[in-house]
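Removed: one protein chain of the complex. Kept in place: all other protein chains.
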């Protein structure tokens, strides 16, 4: 407890940055993933190919390597300067977007074939079939797995600790500079993560029950 | 795979594209009887391939206004496929389909408009799971026919009453029994005031006691003069309501006849075999 | 919710726990006829709740050796539930079930042993999807009855021949038609040499052409003296094979009678209503 | 050790200068017992600090002042160059590597501090330097530590200099990586304005890339480099301290061959036996 109280500044600073990383990455990943997901289910071959290529390469690359590229590779390209925090957000977003895209895609796949056919059979055009019938149902099916994606994102923010972002995963380094035992700080960090994940999981269950489409 | 121009079966009349723009079925009144007998659905020389697999082989079929055609045949014979090509849920590989004298459009608004004129009832009901019963029925009229929501809902309630599920209007589909869901699905199709109704095994996913409540609605619809194409195994329905029975096997129309003639005296061996299997018990 | 001690229906004989340890059904020979008439399954005062919902209400039913009892009733009336309580796939809230004079064990080895003596055939076949047909049938004898694999497979092949799917022994379940799968399921149950067989709507998931091939196997089994409890909507089967028809509605046994008597002259209004719904078409 | 240790033995004949002691016995030193048992000494070093602890990725050759000191100690313990396994350990995991017994001792710009003494023991010091600043050669604004206000300063995670910056230069933004080379990369890429750590290290880098990098100002702290040892191994500690104290001109030779090439003259420090 002393470790926590004496170094409260470190913990608050660390988790504040964790939450910043988390929320910005989540939003960007959602938008980017939505676009990629749309590409993935598009009837246009080249769009599907681009979507598939993006998902397959990024998903098969460790997040750590993507962050490595962003933190050390990007600055070498003499493009506009970006802070390490923002580079970490970019890496997390690019990585998480692939999972968002796949979740959206499988969410659409959970809507039974018959739903789209029935919509077409009463004369709804493509746009309305999507907006009135498919997406509202897919959206509900997507919520639980999407929350899992966000839970994973939350945990993945710790990887930024290796790339000069002072977030929860880096608290241990600062603590050991202050001569605190690593284990105590790490256990506190783990505990806070377990709580945060618990909150998200609770939310997930709540939303799932609220939105479930009875079939 | 162009249509080779010869016909199988008995309905060889070529379509006579008519000016009949009246809705064949009004939910509140009986159909205009004047048009009865004009060809409404004309399927000619239709071929369908799934990759290598030849699912429909030179299908020719004409359904006239007010006619009720029952399609039977063993599993996998292409009954569903035929039914679904008629509102282009499946594309065809060759041949032509005319609805009320007009060629089936290939896409876009024209196709959507045509589909609105062709009601379809599926084996698995396919009610929109996230919308209430009332919304299911009113959705088409509001979004496709651009009717006022209030009007559409009023009409929907009347239709639901007619098929006997008026009480359930505000429930969700999952809360209804299969028989009730299927009757809602019929109401949903009727709400579009279609010229022809397609039924693809509408009772085969139902518990036995519920089969009749759905068949009763269909019999009534037939009696009121609706043009219907019905894929079903219910021989009782075929006997009571069909004008014609079409027997399919392996993607071909093997036999067409009046129900009594077909059931008592099938011509082909395959039909005999099929019927004997069905009727022994 | 203790059993309230009164009985509905006609089979009021209390179970007479017998020493009959002989298998009622030998796959190779006819059953020992000497035991015929002794109570084999005795259900008394059984109540079943799902939460608040009262699914079975004071059920009393005795099935004697060699008897074939058909259970009918509308959907949700508790037929499946009753069937499943008899080998404790569902627990009961009150009452007692005796099989061959012994109380149904609650768990563990004793329960497993009892279940091996009660064959069950499900609506959806439930063949083990990852095992071949032969393995499906031989699994029970090898793992439960501890027979040699070679012996068990030989016996399994004979049983498969008997139900007419001997050719398919080395295929996987998914490669068989529904009718064939259900016959395998019957063979799988028979392989355990059960004292009684439970059938829960064995034909209602089948395509119409396949129903008879399954019913034929069941009729034959009945003729050979197997004790059977059959939930079914197939009135033809009930007429041909049943010794007694039990009619259930809303969790209660409403009526029990010989098939002819029941179908021609049902006593209760609910049975009349139900039969009229089934038979109109 | 881990299965994929990078322990190439030092190549080259610079090591042959240390006479390998024979029949060494250090009774009461568990670390030494472990070395003898495996007939090999495992030394933690840096491998990305030119002229201090450096490993040429292409040739595998390890060079630098710390490497020489480490080899000298090994020789005094009876282990020749072919019995040394070097292991690169970044600053942040030095304590755990020692505590875990992954390495026998650590020679790599390891400043002696009280906080670290809680976990490990130090022999030495064997070198004294102070914190300095490395900036881009064309940087006109930073001339000494007084100009750090508002600047982005990089150093290694868990190192003394970064802690010093945080404590005494609160208006400075800190950036941390686990090796100094990454900081130097960040400096050349313009992601940071200065790299700070011990001047000895910075000089090594500046000497590698004199066109782009330069060391500015005077050292503004005092850092004493020690040899990191498992806590409680007083026998080994005393042995190394003796070596440093009675090594005659070996130390000076090592210095002249490595860091001394930069031109700076330095005296060998007194060991702190307390």
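The first chain written gets the first letter, and so on, giving A, B, C and D; residue counts start at 1 in each chain.
Everything that follows uses one rule, which is that a contact is a pair of C-beta atoms (placed from the backbone, for glycine too) under 8 Å apart; a residue touches a chain by one contact, two chains touch by 3 or more.
We take it that contacts and distances are computed from a predicted model.
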Omitted chain, identified by the protein name its UniProt record gives, among "Amino acid ABC transporter membrane protein 2 (PAAT family)", "ATP-binding cassette domain-containing protein", "Multisubunit sodium/proton antiporter, MrpF subunit" or "Cytochrome c biogenesis heme-transporting ATPase CcmA": "Amino acid ABC transporter membrane protein 2 (PAAT family)"
Partner chains on view for the chain not depicted: A, B, C, D
Contact residue for the chain not shown (choose from A:72, A:139 or A:211): A:72
Which residue of A:21, A:118 or A:161 touches the chain not shown here: A:161
Residue touching the undisplayed chain, where the options are A:63, A:85 or A:118: A:63
Touch residues of subunit A, complete complex, unshown partner: 41, 43-47, 50, 56-57, 59-65, 68-69, 72-73, 76-79, 95-96, 99, 102-103, 106, 108-111, 113, 116, 120, 126, 130, 134, 141, 145, 148-149, 151-153, 155-159, 161-162, 169, 172, 176, 181-183, 186-187, 189-190, 193-194, 197-198, 201
Interface with the undisplayed chain - residues on subunit B: 88, 90-91, 105-108, 111
Touch list for subunit C against the chain that is not drawn: 87, 89, 108-109, 112-120, 122, 124-130, 139-140, 143-144, 171-175, 185, 188-189, 191-192
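Heads up, the rule we're going with is that only the chains that are shown with their structure count from here on.
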Turning angle required so that subunit B lies on subunit C, C-alpha fit (0 to 180°, nearest 5): 175
By number of C-beta contact pairs, the top two chains: A-B
Innermost chain, taking as reference the mean of every protein Cα atom displayed: A
Separation of subunit A from subunit C, taking each centre as the mean of its C-alpha atoms, in whole Å: 52
Computed distance of Cα centres, subunit D from subunit B, in Å: 85
Geometric centre distance via CA averages, subunit C-subunit B, whole Å: 39
Residues of subunit A touching at least two other chains: none
Per-residue multi-chain contacts in subunit C, two or more chains: none
Graph class of chain-chain contacts, one of line, ring, star, complete, other: line
All pairs of touching chains, each written as two labels joined by a dash: A-B, A-D, B-C
In the complex, subunit A residues that touch subunit B: 112, 114-115, 117-125, 128, 132-133, 136-137, 140, 213-215
Sites on subunit A touched by subunit D in the complex: 72, 75-76, 81, 84, 162-164, 166, 170, 173, 176-179, 182
Complex interface listing, subunit B residues touching subunit C: 74-75, 177, 207-212, 215, 233-234, 236-237, 240, 274, 277-278, 280-281
